[in-house]
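Handing you a structure now.
Shown here: the complex without one of its protein chains, the others still in place.
Naming follows writing order (A, B and C), and every chain is counted from residue 1.
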Amino acid sequence: MQSPAESEADALKAVAAGAGGTLSCGVLMNESAAHAANLALDREFLRKAYLAMLRARILENKLSSLYKAGKIVGGVYLGRGQEAVSAALGSALEPGRDVYAPLIRDQAGRTAFGEPLLDCTRTYLGSVKGPMRGRDGNIHRGHPAQGMPVMISHLGAQVSVVAGMLFARRLKGRIDGVVGATTIGDGATSTGAFHEGLNLAAIERLPMVVVVANNQFAYSTPNARQFACADLVERARGYGVGGLSVDGTDLLACASVIGEAVRRARTGAGPQLVVARLLRLTGHGEHDDASYVPDHIRGDHYGRDCLDVATRQLIETGATNQEEIDAWREQSIEEVRAAVAKAQREPAPDPYRESWAALASRFAVPDSSPTARDSATAATPAPATP
Amino acid sequence: MQSPAESEADALKAVAAGAGGTLSCGVLMNESAAHAANLALDREFLRKAYLAMLRARILENKLSSLYKAGKIVGGVYLGRGQEAVSAALGSALEPGRDVYAPLIRDQAGRTAFGEPLLDCTRTYLGSVKGPMRGRDGNIHRGHPAQGMPVMISHLGAQVSVVAGMLFARRLKGRIDGVVGATTIGDGATSTGAFHEGLNLAAIERLPMVVVVANNQFAYSTPNARQFACADLVERARGYGVGGLSVDGTDLLACASVIGEAVRRARTGAGPQLVVARLLRLTGHGEHDDASYVPDHIRGDHYGRDCLDVATRQLIETGATNQEEIDAWREQSIEEVRAAVAKAQREPAPDPYRESWAALASRFAVPDSSPTARDSATAATPAPATP
Amino acid sequence: MTYIDAIRDAQDHLLREDPSVFLYGQDIATFGGAFKATKGLAEAYPGRVFDAPISEDAMMGLAVGAGIEGMRPVIEMQFADFSSVGFNQIVNQAATHYYRTGVPVPLTVRLPSGGTPGSGPFHSQSMEAVYAHYPGLIVLTPATVSDAYHMLIDGVALDDPVIYCEHKFLYRWLKAKSIDKGEHLPIGHARIARAGKHATVVAYSAMVHEAVRAAERLLQDGWDIEVVDLRSVKPLDIDTVLASVARTGRLLALGEAFPWGGVTAEVVARVSAEGFHLLDAPPMRLNAHDTPVPYHPKLWAAHRPTPESICDALRRLLAI
Partner (left out) sequence: MTYIDAIRDAQDHLLREDPSVFLYGQDIATFGGAFKATKGLAEAYPGRVFDAPISEDAMMGLAVGAGIEGMRPVIEMQFADFSSVGFNQIVNQAATHYYRTGVPVPLTVRLPSGGTPGSGPFHSQSMEAVYAHYPGLIVLTPATVSDAYHMLIDGVALDDPVIYCEHKFLYRWLKAKSIDKGEHLPIGHARIARAGKHATVVAYSAMVHEAVRAAERLLQDGWDIEVVDLRSVKPLDIDTVLASVARTGRLLALGEAFPWGGVTAEVVARVSAEGFHLLDAPPMRLNAHDTPVPYHPKLWAAHRPTPESICDALRRLLAI
């Protein structure tokens, strides 16, 4: 798989031959290859995904500079090198209908799924107007009531949450045509939460897609210290779910394979596990120089930049051209600049006006709520009246 | 697989053909089948395993009567119908060298591994002389320092403990020729602990055997609500471990397949997952009538009693004869009677002499140990002086 | 009507009245649960009662997801002790959700709690203190048949994650003629289980009954003991406790759980801080011993407070 498929025709051939994106576990090979072709041909889909990749890259570059300039407190986690997988998933989902639980490296997917740019800059920069109001930060953001749950840090924990959202929709009679998707790292597949969540989804046969972004490292830990199977997609069969592999550096392949997984889930084939192989082209966080990644890995096929590959692919397929890309880039830079500036001008949360209430419930007994009472004996500032 | 292989020759043919015991995941089929044949031919092995099955059955029948007579407080958990799997594993391990972490239905394996009968009666009957001294009960017993860790109730939790014991032995340079084994139910494969533990063992390539006793139910819950794959052995590949299936009602098959798994682990092939199919021929505990098991399942191939099958197999292979079996039975009944009587005569733990100390450490500061201090403010009786 | 019947009836009521309620737990559908708390409900409410795999972490994740979608899942842990496996989803996902996102997750976890003879270290635990420590959870500990019923119904109606600790010892032992299904004390209020004047015992769950038993014995010596039933340990109705201590001047905080920290520490600390002047004697605590809950009935009975040890403690308290 050393020669990337770079023309549309090549890409499609590669998909069909199982090179660019292999559909494992022997399900529906012909049918799905054909479908993949359709998706890859979907010009609008590719343009959307590409634009999301580009916008994410530009945004993340800015976040990186802000971090280095000391303007962001806490960690900055980027998806550089993982945009093709992320954008393909985000583009295959339908906001307002589907559930999408992005993880740590999913800026591109978030963008494709329609997350406002301001959500990101406000959360990173601690604006009280952001969706997390300064209570949580960086990649911990979303809109749970609108189908985008907010990750907790504990890896693997979102799998069962997405399953629960889908389970609820089925009970409410609103499951038709819905897909729930989440991403997860290679390292996070070692968690019990991943196992329990995927197994539960399989038992309930939920319309769920779990995309494993195998970027070969969990922080500094290589795959060899994380699992002993040849390829994580071999787990699919043991859960009784569909399994697909894809070259995560190849947007056309991602579009077809991830699109196919989403289509299968949407049309009743039950959960789908997609394993995308790639390399994170940045540190674990911006504090990390990733010096533990050996040169030969950086230099191999998966070390290539998926955005460069996608640019070539889109131009060669005629989905866009350099001029349009340049314009998109300009526009994105301006949007990012504006979103950063706006968030920076916005107020930080004010501890004196913070309600310090972890409960939605208010209790009738005066002073018996732990919140009110504990605040009285807790740190200054005094609690605001709710 | 409806006609049990009942003569030695048939059994061996069945093994080779993958009927009585199939060696999945395509590893070493010929070699292992040959080895299986050797094991099955091992008259002493079969006699040992059979005797363990018989003794376990007789002991458990007695436990059941004691429970029904109100002589045992708490639950009674039996392995009826699972003795072949359990005894085959216990017999394949070497006490003093190997690690064996039996689970809830492993009386036969315990017996084969050399657990004293009195350990069982003392623990069930609450004798202070038992290995658990009345602090823990029923199947929660063992001798951790002698290679037999004591299960906690939380399912799946022993897998990583066995891995840790093996890991330690490797560090101490005492791993050569050692195997660590544990059993687990079909239901317990849904735990994150099982996943994390098996995956860790695979990464470390520990000489470990995990035997899944798939008795088709977890308490009342059928396989269909527990996993969605066709056969749990399909999980092996996803962990990068060996995978073997066996008819758990067939002692010859169990002896060869489980023996093979143990041999593989012992000789450096890494962890082995064995999935044995069978049916629990009793309630979840003796309080349970298992009325949720449908008649057609009770009546099918796996509903047969492995002890009957083993009796026929051993007689037909000439490993023993009815006369000897009758003598063994008489002797076992007597041994069980004596062990029950002895345990019943022994004192219960005395709360006034109990040290109520959860820590091995004693601290220099008088009264600062939580034990001493808390006892002073805790329930009568007064704490004993340690 | 027993305590467990009340729990079953409350779930029946919830399923009947609220279409957003569903039940999820191991062996709770056709089998009706390890303790029969859901007996007949799967048949009565098809598609609303589900057998869960042995995956406490995923069970709780599912509940959070369903709560986000506006459902009101009621999760049965087979034993409180096994919620340790779902601990992360409870304390980090469920408990933090409203604070972080503003979206409440109305879910209820039923924890069959507390010791019974012969149950041993892993089927006897009382985990209320562990959950109450975490912001964002409500922890209920009903001691009566009526509270078992009403607090489950009222708890499920709350928009926050509720840890409902039901005591296994009370399941079949505690009976009531019937339950007044109307007016009842809301969540957040403690209750005077027995009025008295010489000392206050603050207890919750099964220990309320042991305290009342001890109080009755001490009556023979002329002591009149007040027993406060906390009902919920978070929120903790310290006002009712303080009012009682104001009447009696003496406090014994009583619990079945492990002695370090926990409800008794919180009660004594709060009363000492907020009602110091009300105390005529040092406040006391009585907990279980600082060991795992032992299996043997003789050890078990001595591990937890008993009417005898409560009487002893009260006599010491009254002697000061």
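We take it that a residue touches a chain if its C-beta (ideal position, glycine included) is under 8 Å from a C-beta of that chain, and two chains touch if they have at least 3 such contacts.
Remember, it's a predicted structure, so these values are computed and weren't measured experimentally.
J.: List the shown chains that the missing chain touches in the full complex.
T.: Across all of the complex, the chain we cannot see touches A, B, C.
J.: Looking at the whole complex, which of C:168, C:209, C:285 or C:304 touches the chain that is not displayed?
T.: Counting the whole complex, the residue in contact with the absent chain is C:285.
J.: Which residue among C:31, C:50, C:99 or C:300 touches the omitted chain?
T.: Answering carefully, the residue with contact to the hidden chain is C:99.
J.: Out of A:111, A:160 or A:190, point to the residue that touches the absent chain in the complete complex.
T.: Within the whole complex, the residue contacting the unshown chain is A:190.
J.: If the hidden chain were put back, which of A:80, A:140 or A:169 would touch it?
T.: A:140
J.: If you put the missing chain back, which residues of chain A would it touch?
T.: 73-75, 126, 132, 134-138, 140, 152-156, 187-188, 190-193, 218-221, 225-227, 292, 348-352, 354, 356-358, 370-371, 374-375, 377-381
J.: Which residue numbers on chain C touch the omitted chain?
T.: On the chain C side, contact with the omitted chain comes from 81, 84-85, 87-88, 91-92, 95-96, 99-100, 121-122, 129-130, 132-136, 234, 236, 253, 257-258, 260-266, 268-269, 272-274, 276-277, 279, 281-285, 289-292.
J.: Which chain B residues would touch the chain omitted from the figure, given the whole complex?
T.: 131-133, 135-136, 140, 142, 144-145, 149-150, 152-154, 157-169, 171-172, 192-193, 196-197, 199-200, 203, 357-361, 363-370, 373, 377
FYI, only the chains that are shown with their structure count from here on.
J.: Hey, which chain ends up farthest from chain C, C-alpha centres compared?
T.: Checked the centroid distances; the maximum from chain C is A.
J.: Give, as an integer number of Å, the spacing between the C-alpha centres of chain C and chain A.
T.: Measuring from centre to centre gives 40 Å for this pair.
J.: So which stretches of chain A touch two or more other chains?
T.: Counting only residues that touch two or more other chains, chain A contributes 192-193, 196, 199-200, 203.
J.: Out of chain C, which residues touch more than one other chain, so two or more?
T.: Residues 52-53, 55, 57 of chain C touch two or more partner chains.
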